[in-house]
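In this view, the complex is presented without one of its protein chains, the others remaining in place.
And then chain A:
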Amino acid sequence: MGEEDYYLELCERPVHFEKANPVNCVFFDEANKQVFAVRSGGATGVVVKGPDDRNPISFRMEDKGEVKCIKFSLENKILAVQRTSKTVDFSNFIPDSSQLEYTQECKTKNANILGFCWTSSTEIVFITDQGIEFYQVLPEKRNLKLLKSQNINVNWYMYCPEGSVILLSTTVLGNVLQPFYFRAGTMSKLPKFEIELPAAPKSTKLSLSERDIAMATIYGQLYVLFLRHHSRTSNSAGAEVVLYHLPREGACKKMHILKLNRTGKFALNVVDNLVVVHHQDTETSVIFDIRLRGEFDGSVTLHHPVLPARSIQPYQIPAAGPAPVTSQSPVPCKLYSSSWIVFQPDIIISASQGYLWNLQVKLQPIVNLLPDKGRLMDFLLQRKECKMVILSVCSQMLTESDRATLPVIATVFDKLNQEYKKYLDAEQNYTMAVEAGQSRSGPLLRRPVRTQAVVDQSDMYTHVLSVFTEKKETPHKFVIAVLMEYIRSLNQFQITVQHYLHELVIRTLVQHSLFSTLHQFLQYHVLSDSKPLACLLLSLESFYPPAHQLSLDMLKRLSTANDEIVEVLLSKHQVLAALRFIRGIGGHDNISARKFLDAAKQTEDHMLFYTIFRFFEQRNQRLRGNPSFTPGENRAARKLWGSHIQYQEITGGWGGARKLLVWRTLGLVLKEQNFVPARISLSLFTVVRVDSGC
């Protein structure tokens, strides 16, 4: 098994604490994720270490007997310590307030406190064998106020701080679970539900153990996970994990079954919305993703492990001591040790070694373990740190040695773009809502979060496509097929394709002289019109003359690029065409005559120059009642005119005569305005041909 194969690992920086021994008791608080090391009942010191705080909290407290449970309230404000089965002691950790302990006894007579949970910085719940009691702590007054209580027989309890839900095991068998939900000083009872036990219980003993139940938030929903050691159906012997969905409102419902296909000792974690099941006998773990497609039997979905079982990556305990040059080499850590205790969602504690780890999922090794690329994408898109892995998968499937087939590539692109589109839509809705009513919309409007699963065009361009197109060994046919597939996918999800992708297509086509392909793409508007693209096409004209036409067409369609069209035509010395165009769109009143006269002069076509000149004279006449040019234009025009003056008589006279001749044959009377100098000179010989009857 290579290094690359492990997809689960323990975090690099575990929380290290003094290991449990007869004088040192270790406690773990799931709400604050803190480890308490209590030496000699606190008399010789209590050290509290959390995963995030670099500075452990240490203090001393009087040894008033064996500590059964010790927890800080949220934000470490108040410390609660249970030493007896009837009472809990409190002391304030608020600066400038008395540190003297105060005590609260449980209200129910003859009840034993099973434990307590902090639900906020000043609210605490006592769970007794006869019910639960919800208190508010008043640190200034150094006493507690009972907010609410409920009588119910309790076998054991479980607290999920993420969901603020306490689960009580009731009834004799223990398999009826009663959830309570806590929020801002209120306690609400949720509908109770029954866990289906593997087989009809033979005795009236407690049959559902606390060890087989876990609570965790998966994809934003609270689930109760039940580890069923023997399947109810006799045909599969393996154990399974049953997921009950526990909604805020409504009844709890059995939703998913995770098939483990093995028996023995298991432990559960939830990491990055994945259910991780550790199997102690084989020292391996498997992961399940309830969002991946499973077998739906009408009421529940059956899931199989996403990946083959693998051990957690071997872990070296760093050499003890801060000394930089210890000869001691790191000690390999015993994984899946029986001294491991697992907490939700992702915590593994080795009390005997004094370590607390967070379990992590490594995505990169999974890429090679999951051959079905579509499923791999579904899996990756749900993960938190997925972007770079997704991009690397995309790159990998395009490399010559590891190339995926086009349908697979298409599937991957479609999956990416579906996610991308979801985000774009959310973003757009948000923007629209903001625009619609900035003030009154209130807190309901939240800007959509851009998760790593949103892989947009620029990500694909930068990390995958531009690199891919530059690889020499890839056949160009494949390169183009991939680019087109990506563009197709974007179009399918109605995402506007960015021009750099189009440019990439064009560049690739041009590099391989596939001009007719390019032409066809443009003909069907696969490459959307834009000014940069039109300019790119113009620059291609020397390699592929039709690019000129394509470019002009595109500029025309843009309808905002009229100036560019004129420039293009003038640069081609198509002065008349330019003038006709600008007149066609009604812009000839505002154009600079000089530009056109200049261009006409360059053609050294005197007839053309004359035509242009007359055109502007007529325009001036119409606009200002005077054929002369404005002072600014005048000099330039006259100067240009000067070099042509000698032709005026000849060409002007001749052109005029021709005009009359042509038009008279038609028997039409036309005014000067209707008369188009451009057209006349452009087809001096062929303006009108009368076939008959006229």
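Miscellaneous remarks
Criterion: a contact is a pair of C-beta atoms (placed from the backbone, for glycine too) under 8 Å apart; a residue touches a chain by one contact, two chains touch by 3 or more; residues count from 1.
Following the convention adopted for this analysis, contacts and distances are computed from a predicted model.
The listed options are "Multifunctional methyltransferase subunit TRM112-like protein", "Cns1/TTC4 wheel domain-containing protein", "Phosphatidylinositol-glycan biosynthesis class X protein" or "CCZ1 homolog, vacuolar protein trafficking and biosis associated", and the UniProt record of the chain not shown names that protein "CCZ1 homolog, vacuolar protein trafficking and biosis associated". Across A:581, A:596, A:609 or A:629, the single residue that touches the chain missing here is A:581. The missing chain, though absent from the display, is touched by one residue of A:407, A:437, A:532 or A:587; that residue is A:407.
Contact with the undisplayed chain is limited, among A:86, A:262, A:291 or A:519, to A:519. Set against the missing chain, the residues A:190, A:389, A:565 or A:612 yield one that touches it, A:565. Mapped onto chain A, the interface with the missing chain covers residues 405-407, 410, 477-478, 480-481, 484-485, 487-488, 491-492, 516-517, 519-520, 523-526, 546, 548-550, 552-553, 555-557, 565, 574, 576-577, 580-581, 584, 665-666, 668, 670, 674, 679, 682-683, 685-694.
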